[in-house]
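All protein chains of the complex are present and in place, except for one that has been dropped.
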Amino acid sequence: MSKANKKKIINDPVHGFIRINHSICFDLMEHPYFQRLRRISQLGLTFLVYPGATHTRFHHAIGAMHLMSTAIDVIRQKGHEITHKESEAVSIAILLHDIGHGPYSHTLEKDIVTNWDHETLSLLYMEKLNKEFNGKLSLAIEIFKNEYHKKFLHQLVSSQLDMDRLDYLRRDSFFTGVSEGVIGSERIIKMLNVMDDQLVVEVKGIYSIEKFLIARRLMYWQVYLHKTVLAAEKMLETCLQRAKDLIKQNIKLEASDALLWFLKNENNSNSDEVLQRFSLLDDSDVMASIKSWTKHSDKILSHLAAGLMNRRLFRVYLQKEAFEASEIDDVKNRVMQYFNLSENDLKYFVFSESIVNTTYSDMNEKINILRRGELTDIAEASDMLSPAALSHDVIKYYICYPKEIEKTLI
Amino acid sequence: MSKANKKKIINDPVHGFIRINHSICFDLMEHPYFQRLRRISQLGLTFLVYPGATHTRFHHAIGAMHLMSTAIDVIRQKGHEITHKESEAVSIAILLHDIGHGPYSHTLEKDIVTNWDHETLSLLYMEKLNKEFNGKLSLAIEIFKNEYHKKFLHQLVSSQLDMDRLDYLRRDSFFTGVSEGVIGSERIIKMLNVMDDQLVVEVKGIYSIEKFLIARRLMYWQVYLHKTVLAAEKMLETCLQRAKDLIKQNIKLEASDALLWFLKNENNSNSDEVLQRFSLLDDSDVMASIKSWTKHSDKILSHLAAGLMNRRLFRVYLQKEAFEASEIDDVKNRVMQYFNLSENDLKYFVFSESIVNTTYSDMNEKINILRRGELTDIAEASDMLSPAALSHDVIKYYICYPKEIEKTLI
Amino acid sequence: MSKANKKKIINDPVHGFIRINHSICFDLMEHPYFQRLRRISQLGLTFLVYPGATHTRFHHAIGAMHLMSTAIDVIRQKGHEITHKESEAVSIAILLHDIGHGPYSHTLEKDIVTNWDHETLSLLYMEKLNKEFNGKLSLAIEIFKNEYHKKFLHQLVSSQLDMDRLDYLRRDSFFTGVSEGVIGSERIIKMLNVMDDQLVVEVKGIYSIEKFLIARRLMYWQVYLHKTVLAAEKMLETCLQRAKDLIKQNIKLEASDALLWFLKNENNSNSDEVLQRFSLLDDSDVMASIKSWTKHSDKILSHLAAGLMNRRLFRVYLQKEAFEASEIDDVKNRVMQYFNLSENDLKYFVFSESIVNTTYSDMNEKINILRRGELTDIAEASDMLSPAALSHDVIKYYICYPKEIEKTLI
Partner (left out) sequence: MSKANKKKIINDPVHGFIRINHSICFDLMEHPYFQRLRRISQLGLTFLVYPGATHTRFHHAIGAMHLMSTAIDVIRQKGHEITHKESEAVSIAILLHDIGHGPYSHTLEKDIVTNWDHETLSLLYMEKLNKEFNGKLSLAIEIFKNEYHKKFLHQLVSSQLDMDRLDYLRRDSFFTGVSEGVIGSERIIKMLNVMDDQLVVEVKGIYSIEKFLIARRLMYWQVYLHKTVLAAEKMLETCLQRAKDLIKQNIKLEASDALLWFLKNENNSNSDEVLQRFSLLDDSDVMASIKSWTKHSDKILSHLAAGLMNRRLFRVYLQKEAFEASEIDDVKNRVMQYFNLSENDLKYFVFSESIVNTTYSDMNEKINILRRGELTDIAEASDMLSPAALSHDVIKYYICYPKEIEKTLI
């Protein structure tokens, strides 16, 4: 690979031209582990509601790396040292932060595909790559694990205002078309500074931060927790669970080799084989397999699979109060009758749980506003977003079941 | 499905809110044939160069339908009658114009997957749907085939300025991030009018048309004929050809049932079974199958498959003059040696052909400019785009082969 | 004026092409009263902070008329009748709603130029025009005064979600470049509906409304109440007050005839002459006059004038608590000494007052959200914007004085 090629430019509809500043980043991007992210969509099944949301984790990772290089420039211009080595390391860390994501990992991570969450897997892959790259990722890993002495570098990778979030909120609103969720990533980054080894926001940026918090909340309700997406995700999770259950009963299923291995091998412990096999798994395995299940003889499996393929999604009701037991029972009874199910199989067709949107209250770290040399938390500095409003979780309850039974209502 | 639901709004990052005006359009969109388009990407392998280009034919079809409803409003406002029935029919025609596209059909249609081109397949599916919908698509089909007496309605579906093109150029530039290709679809549509049953552009719109022609040409060179995309497409085509050749030799291949049937059954003639099977085929079949071939024992197949999966694409050189035979022979010799291939297998690894960009010269129909009641062709009306420039085809020649052999150069 | 011309299209960088639907609107736009608005800037002295903010009331009025025609289409599509005559009248009403604005009227209306506020003047001009146009504006005036029986038409002209506001917030954020203030006017309009003769918002639009309220608040703090703009406005007001005071003392001033008449004639009661003279007054009179005063022998006048011309603006401090009397006295003493002023003249150089930002609490009318046939106020319907937060006024106190005295601080 020639030097010239490594300085190549990527066209990003969100941020414009992206230049790759460190040649190791280019080499990592060429690695099959990273190329796999081209086949992992960023928002899973959200495209069933927002048809534009077909963007991938590959693209997001590169976008976040781009924002990182902007942030580094801004912080350096304000007089804080970031060495070349640190700049490279923090760029690697953000580039690889999501490398452990599997297909539909928001829905399928833990239990369904592997026992690990994606953060753990990301770290395992980074360590594997570190060996292949002769230790050149060591500092990146140190920063990723927050073990490096300059804490603000870790905050650029993971905190309330990390480059991950600044990229994905903007990217997700761009591709979904939910313009209410657009955030001014660039404006926020221009207001970043460092004080006492903390990433902080200059007071001039307070309005951008307020708008960022609002936009984030809107994205949660309009996109990430959208009730129809929720229904699709529950169906996907259950569909794969059903497939696993059938396999345990030795019922034959068509599926790609890559996926089949994971459906058969639970609680896998030999991490090296798992990592190798996992690196060959992507959205196409899940999609192609589900498609083939639409014609399976197991009615439960084929019903869920066909619903996902042809967008015949379950009905969801979302409300602020918990559903009463009698309501849920009524739905269950009607589903059992309509589909002629055993009570045990109801778990594949009726779901009733809750979701929470915690804009700001869940923060271990705060967003620090820098005014005349002193730090205040945004919840105090803002005229508009009272601490009460920000720390107030919103919980909603839902019930989700096949639409068919609505015909049975009197 | 309640009436209210049919009036639902779709969020499109390109055009904003899209309202579905005809309930039959909503019903068609719900049909599995149409839902399949969610899994057919609009630009095939272009995402390997422009990571944002993951948008689908589903989304494009809906966008084109939206532009159609805008165009209908504009033309009606200018005093030309379009009845409710005609409005519905022309909306159906544009919605379904691409329904016959298969996976990577730009690359794979004809020869590889089926014997038909996508236009033929689209018409076959429309006719099938017409039966299911009790003849409600008859007028749409008449317009699609240009057999309806109001010719301008067909031109809205298929002509130099049809809604198909006005949507896809804008959409493709949006998702690739190639901002030079952005066209002012809305501005052009506002300038549309009808004269002598022809779709025409009012003289005020001349600059928009000039820019449209330029932008279109740029999109061709920058996106549709991008040399790296070209390399990937040739590899994909060849990879599937190799798979078919191996099957003929009874060599076993992992592939989804859906794809396998087409690889095995060439020159299929029973259209009903083909249509049924084809309607179950999408990008995921191709992707998942190729991924599994990366580990196949046939070196040619696995080399091509792994190259596609991990983006190790062939080298392409593009130039205005044809390559000399001696140059091509030299490449072939080096490829044979390096990969230890028979002369017969060279066809999988070395490609040398030409591509043509014919901005305007290929037009059967012209773009008519309406000035003071008279029509002129844009090529004459424009101060800038001389007829000579517009009718001038650009042909380029390329040679494409594995990068590995470059190491063998002295 | 030919019919064709009246259908002409105006290019608006904010909304794109604007088509003028009613020929009387075109005729009104051609009237010198309306043409004068080309010379009245929308945001007064804000351009001293945001250099792009040079847009005019002319442009805003046309933009609001354009949004009105979109709103009419939307409401009609949802099954509510708006007759052609009503459509024309409400378009006229919004087109002329600001016709009574004078130069820098935000700053100069009442006391300085005339005794009337701009709403009163707008109505007076509408009535004058109604005579010229033979009563064709009668219905528009009825709607403007909220005397027409269909109340929702008045709400389109003046209410929490009127077309005035939906245009100016978006336009002002566009021209200032304060992207945090961008509102989705189009998205909000698509969600409008009418129930019980009230303008309401469908529940799907709730997030857009939340974002609208936040954006509006941000525009207040970042633009409309920006402290440097505040300083400039106080200087302008005081500069003209000083001019009037000098005239009372028979001191000669260069000024355009148009402005001079108003500086000399206070408490003018003969509305016809006032209206005639006022219609010849615009920003250029104020700017050219102030520029000539930069060389006036009166030190107070020339200091204020030169400060405005060369952007040597007073210092402002803004805080949440009232300034203590001792602080203010201290400033006053230093200003008196530095500029060698009498106590009486301090009023031209030191200002200490307060400003209030009342996002939503000041509403007589509410924003009604329509959910399943029932209306709720946004403050209750929103998960995010608690009633407390919305009804909470923010008051800030400021002190403003010449920067020169800061050199005198120890």
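Order of writing sets the labels: A, B and C. Residues in every chain begin at 1.
Here is the rule we use: contacts are C-beta pairs under 8 Å (C-beta built on N, C-alpha and C of every residue); 3 or more make two chains touch, one makes a residue touch a chain.
Here the structure is a predicted model, which means the values were calculated and not measured.
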{"item": "Where the missing chain makes contact, among the chains that are shown", "value": "A, B, C"}
{"item": "Selected residue (touches chain absent from view) among C:256, C:352 or C:376", "value": "C:256"}
{"item": "Per the touch definition above, residue among C:96, C:121 or C:178 touching the missing chain", "value": "C:178"}
{"item": "Chain C residues touching the omitted chain (full complex)", "value": "10-14, 16, 30, 32, 35, 38-39, 41, 47-48, 50-52, 54-56, 58-59, 62, 174-179, 254, 256-258, 280, 282-285, 287-288, 291-292, 309-311"}
{"item": "Residue numbers in chain A that touch the chain omitted from display", "value": "9, 16-17, 186-187, 190, 204"}
{"item": "Sites on chain B contacted by the missing partner chain, in the whole complex", "value": "179-180, 184, 187, 207-208, 210-211, 214-215, 217-218, 221-222, 357, 359, 383-386, 388-389, 392, 394"}
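Note that only the chains that are shown with their structure count from here on.
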{"item": "Maximum inter-chain contact count - chain pair", "value": "A-B"}
{"item": "Centroid distance [mean C-alpha coordinates] between chain C and chain B, Å", "value": "50"}
{"item": "Intercentroid distance (Cα basis), chain B paired with chain A, Å", "value": "31"}
{"item": "Chain A and chain C, separation of their C-alpha mean positions in angstrom", "value": "44"}
{"item": "Residues of chain A whose C-beta touches two or more other chains", "value": "179"}
